[in-house]
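The structure under discussion appears below in the form of structure tokens.
Of the protein chains in this complex, one is absent; all others appear in place.
Labels run A and B following the written order; every chain starts at residue 1.
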Amino acid sequence: MRRSTLIVMIVVLLLFVLSWIFKANALSAGEDNYIARGFLITFAAFLTLAVMSFLYQDNPFYKFAEHLFVGISAAFWMCMGFWTTIVQNLIPRLSTSLADFFQVPQQAGGLEPFFFTPVILGILLLMRLSPKGGWISRWPLAFIVGTTAGLNFIRYLRSDFIKQISSTFVPLLGRQWEGIGPFLSNLDLSATGQLVVLISNWVVFLGVFCGLIYFFFSKEHKGAFGFGSRVGIWILMITFGASFGYTVMGRISLLVGRITFLFRDWLGIIET
Amino acid sequence: MKRQIPVVLVGVFGLFMIFQYFVPHESSEWIYEFLLDWTIIIGIFAMALGLWSLYRVSVEKIKTRKPAWGYNYLTLVGLFTMMLFGFTTQNGEAWGWFFPFMVSANLVLVLVIQATVTKDMRGLFLSLTAVFFVVCVLIIIFDDTWGFHFETAEGLRSTMFRAFFDNILIPIFATMFSLLAFFIASAAYRAFRARNVMATLLLLAALIVMLRFNPYFGPVSPYVNKASNWLMNVPNLAAQRAIVIGIGLGIVATSLKVMLGIERGYMGKG
Partner (left out) sequence: MKHKLLIPCLLLLCFTLASAQEGTSPPEDTLLFDSASLPAPVTNLVAEDTDNDHGHAITLEWQTSADDGTGKQSVTMYEVFRWVPDLMTRIPALRDTLDYLKLRTGESWSEPEPGSRTDSIHNVFASLDDAALESKLESLEQTISQAIKGLPAAHATYPEDGEWQQVAVAPAGSATAADVGTKEKDSPDYLPDYSDFYYRVDAVTADPTIRTSSEIFGPVQSYGQWFNTGRLAVSVFVLVFGFFTVFFVYRARRGADLYVRPLAGIEAVDDAIGRATEMGRPILYVMGLGTADQIATIASFTILGRVAKRVAEYQTKLMVPAYEAVVMAVAQEVVKTAYYDAGRPDDYDEDIVFFVTSLQFAYVAAVNGLMLRELPATNVYMGKFFAESLLLAETGAVAGSIQIAGTDEIAQIPFFIVACDYTLIGEELYAASAYLGREPILLGSLKAQDWAKAGVIVLAIAGLILSNLAIANDWSWASAIIDLFRVVD
């Protein structure tokens, strides 16, 4: 370990202890277990800063937060999965005595022995761990992939495909001409001006048309087809830009939330 | 045979899911609901595989002295500690010997890892493991202030579990998320440097939408706002629709290929 690293470590440790003392002292008026609370808040602040230090470069503090995060989150999911799926969902369907043991309500419609199948499939999946039985673990995987492939086939055919086609059926010609309407002040689709609506409808229609041309794989993008495809990718890029810009504000508000934690909950500089 | 059966299974279950969409009858609904629950349950079993993989890879990194190998102890200690929290509960107000128990339990874990990664000192580590193991057992037997609790999800409500969740998981999670604000800025800068038509279009659209609430343009700002609204409502709608139709087709074609056994990439066969 280099000397500079050591010094940084010691400084951070000292600051940590100091913060702990001050925080506990500040909390001692209102709470019983202020020492533990002070530690936890300081620790949370330390982790926040440790993760933020990643912006500068990879460093021991980030590594500390990262590895701790991975371990704890994996265990968190395991515990949640066990209690919510196995105990709440599966146990009452398989055995009344096990349900009594785990103190979960009995299944209303009686036991469902069919639920032994996923248990068996789950155990087959665990056969991966044995060097010889690995091939049988493909069965449960095939089950999962098969059911969801069928499910997705229908779901996307219906929602992404047929529904989208039917929503391109928009009026491109006005039935009765109602005049141009207020144009510049109504640049959005909610405009009352008929011309604006029609232009927008045309843009939508041509946009979909050119966008789809861009996604043609088995035809060379040359000539008029190539032009359509180029217009398509331009429109795609405009869309991506718009969606990029749209997200920026949301991301900044997340940062504001973290800074509020540091300055209000930890340091207590800003008041609520 | 070993290869054929999974393909047949995929086809059968996939086609069933398609048929059931068109069959409103109760029996089809019944099987459908079963199958959906089943996949979730199998997923939970898989979690054991995942944890095993995490353990093995971490130990492997320690063994081969990969960069930052020492931190892998931290991962495993965090994993082990949080799992113990999930299954223990307080009997009264005090936690008694819980803290010494956690320390010795984690020492057992670390020493076991040490024994697996080293060759020369294995005897020493194993005997130390035994000592701390006995300490753990003694604490479990003689300390009544807390206990293991497997009957109800009491562990998820324990103060320790909550404290780790609120003060370790949440802060890191939220901070990682908030880092996006910085990253989006550097990404925008990157886009700005790329000088071609595509990048320019992207950046222009992004700028217009970003500046939509900006009051500094004086009389022009309502028009920026309108332009951004129009961008979001018209070209955006068109492109989204084209992409969605494409994705829908891609998904439909891929799932069809999977069900017909044409695409077996998920089993390692193309």
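Operating definition for what follows: contacts are C-beta pairs under 8 Å (C-beta built on N, C-alpha and C of every residue); 3 or more make two chains touch, one makes a residue touch a chain.
All values reported here derive from a predicted model rather than from experimental measurement.
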Handout entry: Shown chains that the omitted chain touches within the full complex
Key = A, B
Completion exercise
Contact with the hidden chain, among A:V197, A:L236 or A:L255, goes to A:L236
Completion exercise
Out of A:K23, A:R37, A:R93 or A:R138, only one touches the absent chain, namely A:R138
Completion exercise
Given B:V8, B:L124, B:L138 or B:A187, the correct residue touching the omitted chain is B:A187
Practice task
Could you list which residues of chain A touch the chain missing from the display?
Solution key: 51, 54, 57-58, 62-63, 65-66, 69-70, 73-74, 76-77, 100, 106, 108-109, 125, 128, 137-138, 141, 144-145, 147-149, 151-154, 156-159, 161-163, 165-166, 168-173, 175, 205, 208-209, 212, 215-221, 236-237, 240-241, 243-244, 247
Practice task
Touching the hidden chain in the full complex, which residues of chain B are there? Just list them.
Solution key: 18, 21-27, 29, 39, 42-43, 46-51, 53-54, 56-57, 60, 66-68, 169, 172-173, 176-177, 179-180, 183-184, 186-188, 190-191, 202, 206, 240, 243-247, 249-258, 260, 262-263, 265-270
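By our rule, only the chains that are shown with their structure count from here on.
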Exercise for the section: With chain centres taken as the means of their Cα atoms, state the distance from chain A to chain B in Å. Expected result: 10
Handout entry: chain A contact footprint on chain B (complex, rising order)
Key = 2, 5-7, 9-18, 21, 34-52, 54, 68, 71-72, 74-83, 85-87, 150-153, 155-156, 161, 163-182, 184, 188, 197-198, 201-210, 213, 223, 226-249, 251-252, 254-256, 258-259, 266-267
Problem - Complex interface listing, chain A residues touching chain B - result: 36, 40-41, 43-45, 47-48, 51-52, 54-55, 63-87, 89-90, 101-103, 114-115, 117-119, 121-123, 125-126, 128-129, 135, 138-154, 156-157, 159-161, 164-165, 167-168, 184-189, 200, 203-208, 210-212, 214-215, 232-249, 251-252, 254-255, 257-258, 261
